[in-house]
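Here we show just some of the chains, and they stay where they sit in the whole.
We call the chains A and B, going by the order they appear; numbering starts again at 1 in every chain.
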Amino acid sequence: MTLSEIKVLTSSFENRDVHLFGKDFLLTWEKSNDELILILELAELLKKMRERNISPRCFDSGLAVSVFRDKSTRTRFSFASAANLLGLEVQDMDEEKSQIAHGETVRETANMISFLTDIIGIRDDMFLGEGHKYMCEVGEALDEGFKTGVLPQRPGIVNLQCDLDHPTQSLADLLHLKNHFGSLENLKGKKIAMTWAYSPSYGKPLSVPQGIITLMTRFGLDVSLAYPEGYNLIPETEQQAAGFAREHNTGFKIVHSMEEAFSEADMVYPKSWAPFNVMQKRTSLLKSGDTEGLKALEKQCLAQNAAFADWECDERKIKLTKNGEALYMHCLPADISGVSCKRGEVAQDVFEKYRILTYKEAGYKPYIIAAMMMACKFEDPAAVLNALLLRKSNRVL
Amino acid sequence: MTLSEIKVLTSSFENRDVHLFGKDFLLTWEKSNDELILILELAELLKKMRERNISPRCFDSGLAVSVFRDKSTRTRFSFASAANLLGLEVQDMDEEKSQIAHGETVRETANMISFLTDIIGIRDDMFLGEGHKYMCEVGEALDEGFKTGVLPQRPGIVNLQCDLDHPTQSLADLLHLKNHFGSLENLKGKKIAMTWAYSPSYGKPLSVPQGIITLMTRFGLDVSLAYPEGYNLIPETEQQAAGFAREHNTGFKIVHSMEEAFSEADMVYPKSWAPFNVMQKRTSLLKSGDTEGLKALEKQCLAQNAAFADWECDERKIKLTKNGEALYMHCLPADISGVSCKRGEVAQDVFEKYRILTYKEAGYKPYIIAAMMMACKFEDPAAVLNALLLRKSNRVL
């Protein structure tokens, strides 16, 4: 890695619309395109540094607290890896082992875990209207704590998936596309099919498709969102994507046929989710603790899903794509027909063909998270990278 | 931070009655006043160093093992933060994931987790007569392990709350008072009301009030301990506090009225606990596994508590304090009426007024724990701080 690569970054930062320092990273649509590009560039530089055995450790101590309100493998390890790479120690906030049950408020807990904390990563994707709200609430508590002198620093929040967006996923996906197709420029005008796919499970979050349609439109991709009638996303996010498409002179359309979306697509992202109205009902049943109602809803929803079991990404549908070889994408784990379930989102042969590519896609996530951490904690991340390069500490002796 | 601040510390250490090196920190009343003051001073210096971005990392590797036999947020994160600040990695001893059920003895486990361990933090506050005993047992096992060459170092134990004392809490409280009132000297003669308060829960440990009355009397505070008849603490700790009051020419009295304790108080610490005799019964029922007996005891105890629901720290009672503006203290989380319970220890408006101050109070704990760790592991902590200042490593690049 040469200094010139960093220099390019440094100079490219000037005159850019970048205000990530001291800000939480909750939703990509709150960030400017320049800010998103900075995250991608930082992520790539951190990846290169590590590959060349240059340690990007920029903290001598400090905690990176993770709060997982849902199961996770990839994101958990990505967060831990990112924190460790920069020198922060992960401390998991396990709500079962804490005194939250004793009546702590979010406001209080947010401060109690933050006295020596630089970053808080939160996954809260289970209930519509909850995850993002919770992160904002934590953020306000941290603002107050910092302003009143409770906290010597204001920890930055990284959204590790909420009900609205999954920015570490969508940006990792975008970085994958950038590398696969050569540049962000090359992505312009390419067609991506973000489509619902059949799964025998129920209650999958909407944040991945919402994150994809709102992000890809901004980078000039022509987005086709496909789902069976009634399986729509949160209406505001669909409108957001439509607005971005207009702003960036590209297409965004909603269709109700997987085939139509796949037709001539350059990349396809077939992934199951629960319809917005089901998620709304589920959230209110959960709030009222209506176990019977939940069982009935699950049963009804699975029956409804079954009517669309042909929404599977199989070889026949892949043939409809550009030259029959669109890039298959997935956030993993996929429901693979005949592997993880009888019938699922993707046929076994299709998944197998693209499997390694989906692993590479996932491999960008630790660096995207590390970039978000750095951009939040350092006013001039390029200068920090420069200092790290000059320091020449090896990651492995 | 100037070298002179450290120098003052160094020279002030000479001729002092300080023998913390290599010793466990279990009960404040086993320590000299000079030793407690040293902990406070070290804690403040570590806090200042970190705030000025000077890294106090003094371990290149080493484990800080935590054993939590009760839920915890604050103390868990404080311990993790303290360890991380000094360069130790926290490893939680989760008894469910270990082989203790396979018949390991305390003696054996203590050694097995200590081969490369510098500090062991233990919370064991559930049963009267157990927590402190357990810590001593661990300590004896470590002594034997070190003496016989099993362990290359003798890990120091930090009491993170036992049945008798909660020294990391009470010393954080004292440091908060020192800063709030300007100096330890200023605290002399000030009246503190340590009072029982109503809570709809049951079985809360006695260690906080016991820790407060035995510590504050030693620093010249005039302590009023208030509780309904029959809600006394462990008699020995009440006697200990009375003895310290005599020794330090200050007052210690037990009253049975919250109002009387609050009257002209400079600080109030209203906090629920289970009466000593209930805790005794509960401990023996738990030992005999008498589930029915436990349920009956809980029911009876909650009914008894309900008779004292007016023991709430409300605005009317605060008006009785010195100029109507005593400092409200709490170890958190508090049972706040109308927030975490219908009726609790403190009225919502009172808590809200002092909320930020209680957060600051909690914020001293990580540094108190770090100071205990350093004082235990370094013969001359002032020299270590000096070396750290000269090294000039930034915490954040």
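Throughout what follows, a contact is a pair of C-beta atoms (placed from the backbone, for glycine too) under 8 Å apart; a residue touches a chain by one contact, two chains touch by 3 or more.
What you see is a predicted model; the values in this text were computed from it and never measured.
Q: Of the identical chains, 2 are shown. What's the total across the complete complex as given in this file?
A: 3
In this section, only the chains that are shown with their structure count from here on.
Q: Please output the residues of chain A touching chain B within their complex, sorted ascending.
A: Its residues touching chain B are 58-63, 65, 89, 91, 93, 97-105, 108-109, 111-113, 115-118, 144-145, 148-152, 377-378, 384, 387-388.
Q: Which stretch or stretches of chain B touch chain A in the complex?
A: Residue list for chain B touching chain A: 47, 50-51, 55, 57, 68, 71-74, 76-78, 80-81, 84-87, 89-90, 201, 332-333, 335-336, 339-341, 356, 359-360, 362-363, 365-366, 393-397.
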